[in-house]
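Input: one structure, supplied below.
What you see is the complex with one protein chain gone and the rest in place.
Each chain gets a letter, A, B and C, in the order it is written, and its residues are counted from 1.
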Amino acid sequence: MTFEPKIVGFLCNWCSYSGADLAGTSRIHYAPNIRVIRVMCSARIDPTFVIKALADGADGVLVCGCHPGDCHYSEGNYKTMRRMPLLKRMLADFGIEEERVRLEWVSASEGKRFADIVDDMTERLRELGPSPVKMALAGDAGER
Amino acid sequence: MRIGVYICRVGVETGDGANLEAVGHYMANLPLVESVRSLGLLPRIDPEAMADEIAADELDRIVIAGDSPGFFKPAFTRAMSLAGREPDEVRLASFREHGVSGDGATERAKAIAACAVYGVPFTLAARPMDTKWNPATLVIGGGIAGIQAALEIADGGKRVYLVERTGTIGGHMAMFDKTFPTLDCAACILTPKMVAVGQHPMIELLSYSEVESISGVAGAYRATVLRHARRVKEDACVACGICSDVCPVKVPSEFDAGIADRKAIYIPFPQAVPNAYIVDEASCTFVQTNGQKCGACAKKCPKECIDLDARGEVLQLEVGSVIVATGYEVLDASRLERYGYGVQPNVLTALEFERLTNASGPTGGRIVTKSLRHNKRKKVDEWVLDPEGESPKSVAIIHCVGSRDANYNAYCSRVCCMYSLKFAHLVKEKLPDAACYEFYIDMRAFGKGYEAFFERIQDEGTFIVRGRSATVTDHAGQMVIKGEDILSDSVVEFPVDMVLLAVGLVPAERSDELARMLGVPRDEYGWFTEADYNGDPTGTERGGVYVAGVCQGPKDIPDTVAQASAVAARALEGAMTGRGLQSLASLSLSDIEARAKNLVPAS
Amino acid sequence: MAEPRTGVFICNCGTNIAKMVDCDAVAEAASSMPGVAVSRSYKYMCSNPGQEMIAQDIADHGLERVVVAACSPRMHEPTFRRAAETAGLNPYLVEMANIREQCSWVHDDAVAATEKAEDLVRAAVLRVAHHEPLERLTVDMCPNTLVIGGGIAGTTAALELADAGELVYLVERQPGLGGNVGRVDLTAPYLDSARDMLTDRITRVVEHPDVDVMVNSELKRLDGFVGNFKATIAVHGPDGAEEERQVDVGSVIVCTGYREFDAARATHFGYGKLPNVVTSFEFERMLRAGRIETKEGGLPQYVAVVHCVGSRSEEFNGYCSRVCCMTALKYAHEVKSALPASYVSDVYVDMHAFGKGCEDFYRRSAEVKTLFLMYGKGEHPVVRRADPGDDCEMLITVDEQLSGETIELPADLIILMVGMEPREDAESVAHLVNISQDKDGWFIESHPKLDPVATTTDGVYIAGACQAPKDIPDSVAQARAAAGRILGKISKGKLEIDAMFAEVDEDRCSGCRVCNEICPYSAIEFDAAERRSHVISALCKACGACVATCPSAAIKARHFTDAQIFAEIAGVLG
Partner (left out) sequence: MAIRANPKLIEELEPYGAEDVMKCYHCGNCSAVCPFSQDPYVFPRKPMRNLQLGLEEKLEGDLDPWLCYYCGECSDQCPRDAEPGETMMSLRRWLTSRYDWTGISRLFYRSWRWELGAIILVAVITAIAFSLFGLSQGSLADYDGPNAFLPSSAIHIFDWALAVVLLVLLLSNATRMWWFTMGRDKTLRTSLGGYVRSLWMLPAHFLTQIRYSQCDRKAPWVTHLALMLSYVVMLVLIMFFLAEMASGPSIDWRVHVLGYLATAGLVVSTILFLRNRTKKSAPQYQHSHESDWIFLVLILVVALTGILQHILHRSGLDVAANVTYIVHLSLVVPMLALEVPFSKWSHLAYRPLAIYLAHVRAIALARSRQGDEAARRGAEPATPLRAA
């Protein structure tokens, strides 16, 4: 059987979470691998959340915010835009493939886009296989 | 002081009705008035000759009375200075500008004239008395203007009744994809406000309802509202959509501007507020056959909240203020045959394109041309929008469709230039290789950040053609748009796959009825007339009746929102103090006269 | 610690959820989650029986936390919070799991969907354990308002508030009220009297018991926050003496307007060199005096009006000044009226006749035979002295777009339509009231569409031309809008603050001040003495940007704490 990755999604309340809801109200189907966590603004997403998610066994983390210029808090998403690349570079040093952490802009009218992103990410992670963090942890568990 | 009165008229947009002769006689009997002369329609005044007359009559003050008398003021001012008199002593009695029209026109004209003679601003002397005020407010129209006004007032802790004709609030803005010039998505900024309205304890949202009649006076209006039968229990419906899955009837969706279908039982759009389905009795088989046929939805509804036999109900509302925010409709593009709308499948109106390019629209935001399909049921070939269809290689956008045109709407619709530029951007963004043409007369990019937006569009490679195009024709299956490219001084013809018509705005249907109910005049084009063009752009003749948004005249979202908050201020004043100003008509001529006398500045 | 007693309620939403998610299985699984005392699955949780069931269970099982797995919280969170409240449970102790919009409706694999639903419910259960009862705070709202600027916008706003019975302090730099409109004789497009309109307003402002007018004055300091500002105003007496006044205000409206573009900067028009090249405001004076003459005292035969002087240009201001076009047309009419024998030309780029009645006004100016010449944006007409023997004093050379020719236009009097610019003191004002300016120097509104008169600083509003060029009706509308926003707050008496805001743990704060900069609402103050930052909850909009930024994790976002979100993460990952 194929490997089914687990994805944790951090969505901003105003654009992306509404977009995800719209996918639902429009009955646009996508992969069930994602678990969404709502935050008020993508700027709230502390890098440690991503790390924690990976540490707890997520195979990928999706971060979604309003399109640049649309932020409900005027500029929060710009902070995220600067923060994420740094985090990715750091994770890369720990051997975590950069596809595992993804930053996307999804507006409240882009239900379809959200669905496509989830499907695409799921597909890529299937190819990529389980997260090395998970493997490592599993390994540790095995030794004990 | 010796005062000379001159009565003259501008032939255009005259407020009907005032008996100028009577006004003349009246003015002749006002103190200090030496002479009253009538110069008739659009007089050609010779300042030199006028100066001699003034000198001869030794006039110290001139009063020009009539509709838009300001058009003659410079001539009189110059005449005064030539005659060695005080040029500042030329006063205007502006009839049309201060609401001289209909019955009572003559009395109003007299009052305005009196104030001018006394050298006192009419608006100052004719300030109505205040009266008791019912703290509740009725907002008519659930577009962005109505939503904004309702929220402002309700957030102030005051009761609001929001009456919306359709099944959901949101109005035209909910249909838009992006909004100029910032290009932020309309849904992102509008839906939170819609939800807020739906959940606000101080707002009673009466959707699918219409105001039947309004009686009473400023501060104490009684409105009769007809709640059409939604036939779905609003609070019980969970918007699961099973009903419309089983509904066999398909009709064009209003929300999708007709480019997609909806069922007879439908929800206007997923984020609709109230978030409940609605039965369109006009197309519902069950309703049309008096329950003889169908009724499938009611049987299938898991919450049993569909009552196809439900009847409309009538409500009585007591309010102090009434806010009119009925918005607009777009001009019927088929009236301009030369653009081929309705004949050429790929000639779209602005609203249709908004839905076509909208991520939540029928093509998921893909800009595609219609393709010919055979409809087996109807046994006819018809043009359909296929999400997988071909995207246009070239798109032309025609400005001023039915606007700035003596044959249709003489006025400028104010938003078309900018939304056309926005369209050009969306086309270029989604179809970088497509050629895009804008045919315009004047590029009216007047607002904050608009000019920069215009420049951005030009940089994106859209061809801006100065010249309103003339015709859209079909040459062997290829649409061709023809117009004069004035700046290159030649007639151009471009083959195009899609034409977007920047249709102008026209007043919403039934606004004539509403105007009659409220006793608020409308201008020659049907827009509601404000109390004072400059001084009070959101007030009206009637105390406690305010206008906001496009129903007062075309305007964009920022200006609409500003007006909405402005009328909210007035409603809140009444609600907070329990008092407010009566209608202007409540003042008699003698009242105004007396006030003016007392206000005469001591000199 | 012992997990709080939690109730889990799974909504079937008819079959909407149930047909894809095995609700009973989820309920079953939930019952064994930490702290769960009761777990049920029901047809419609949002229905009255559903809500009553929750209330009943809270009472019967002494529930301390409630989790509802149903539709999107954006739809029914208020509903279930109310339900909990009726049973005496703090509404913030309720958490929802979105198993409809983001589960049953978007998946087609029942097993996977059910598994996902369980994860989401677990996340909610673990998260809600960390919830704290929160109270919505209120702060006092001082009903007084400070209006800066006594032009048309300022006077309008002041009257609007005062007529509602609220006290207004109106601060004007100049000795008199009226602002730029006071320099205009007639208004476009109906040529009504600007003076009458102003006289009306000024008289009422001055006589109004609730308006405290301070002329020759300016704002010196503004301390505090929304509802509780302290304004220090310097009032200059006639004898040059300066006295300081301290006033308490709850809100501030900035209506500082604009100044006109200095025509001398655009040298090609010859302003300052050629005697008969005048600015629009200078021409207004001629109109008022009834002496439309050349400097030599002769009557101009050819009068030319030139648009976009300093506006829509690369070298000066890029933006459109919005009012000049209609004013120019007004001049065309006024010249024709005062000098019937004259010929009026109007040199424009695009005719911005967008306002109500304006297109008709444009048409009418064409009907009185105004000659319109169009020049290209980015180009500019050049004015020079005419040659001896010409029947005019000056010649304007225009690359005329509509004819494609280079045209020499005769002129004896040239009126330059000077555009609008932010006032020279705009920057200092912006600094005083803590609002920002765009690249052109205009004050920035909090949202161009949905909040055109508010700013990112709560309680500070902008109206009229200080936000961007504007005509009188639009300025008046904005002034009222600002008043409306304020009246809304005053009418409530107190300012309600959502319970979700950020808090600084003073002991952990290192006083690095990173958060001060990050906050878009300047809601974080730095206490220099204590070397600690702290959040002004009234200003906080709960975005959480500071929380994520704080290097010493000293800031806590109420209802979105790290602990809560970590719990949620652990939950979804089983």
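We adopt the following convention: a residue touches a chain if its C-beta (ideal position, glycine included) is under 8 Å from a C-beta of that chain, and two chains touch if they have at least 3 such contacts.
From a predicted model like this one, the values you see are computed outputs, not experimental measurements.
**Q** Among the chains in view, which touch the chain not shown?
**A** Taking every chain of the complex into account, the missing one touches B, C.
**Q** Given the contact definition stated above, which residue among B:29, B:290 or B:490 touches the chain not shown here?
**A** B:490
**Q** Of B:394, B:413, B:540 or B:582, which sits in contact with the chain we cannot see?
**A** That would be B:394, which touches the missing chain.
**Q** Looking at the whole complex, which of B:464, B:498, B:550 or B:584 touches the chain that is not displayed?
**A** Answering carefully, the residue with contact to the hidden chain is B:464.
**Q** For chain C, which residues touch the unseen chain?
**A** Spelled out for chain C, the touching residues are 302, 343, 345, 351, 362-363, 366-367, 369-374, 395, 397, 400, 402-403, 405-410.
**Q** Of the residues in chain B, which ones touch the absent chain?
**A** Where chain B meets the chain not shown: residues 338, 394, 400, 404-407, 435, 441, 463-471, 480, 482-495.
In this text, only the chains that are shown with their structure count from here on.
**Q** When I count C-beta pairs in contact, which pair ends up with more: A-B or B-C?
**A** If we tally the C-beta pairs in contact for A-B and B-C, the bigger total goes to B-C.
**Q** Can you compute the centre-to-centre distance for chain A and chain B, using the mean CA position of each chain? Integer Å is fine.
**A** For chain A versus chain B, the centre distance works out to 44 Å.
**Q** Measure off the straight-line distance from the CA centroid of chain B to the CA centroid of chain C, and report it in whole Å.
**A** 22
**Q** Where in chain B do residues touch two or more of the other chains?
**A** Counting only residues that touch two or more other chains, chain B contributes 182, 184, 189.
**Q** Could you check chain C for residues that touch two or more other chains and list them?
**A** Touching at least two other chains: 74, 447.
**Q** In the complex, go through chain C and note every residue touching chain A.
**A** Checking each residue of chain C against chain A gives 72-74, 98, 100-103, 105-109, 112-113, 115-116, 119-120, 123, 446-447, 456, 500, 518, 520, 541-545, 547-549, 557, 560, 562, 565-566, 568-570, 572-574.
**Q** Can you check the complex and tell me which residues of chain A touch chain B?
**A** Against chain B, the touching part of chain A is residues 14-15, 18, 22, 25-27, 66-67, 69-70, 72, 107-113.
**Q** Using the touch definition from the top, list the residues of chain C that touch chain B in their complex.
**A** Per the touch definition, chain C meets chain B at residues 13-16, 44, 46-47, 71, 74-75, 78, 160, 163-165, 185-187, 190-194, 196-197, 199-201, 203-204, 287-292, 312, 318-320, 322, 333-335, 337-340, 350-360, 363-364, 401-402, 404, 438, 442, 447-453, 467-468, 472-474, 476-485, 487-492.
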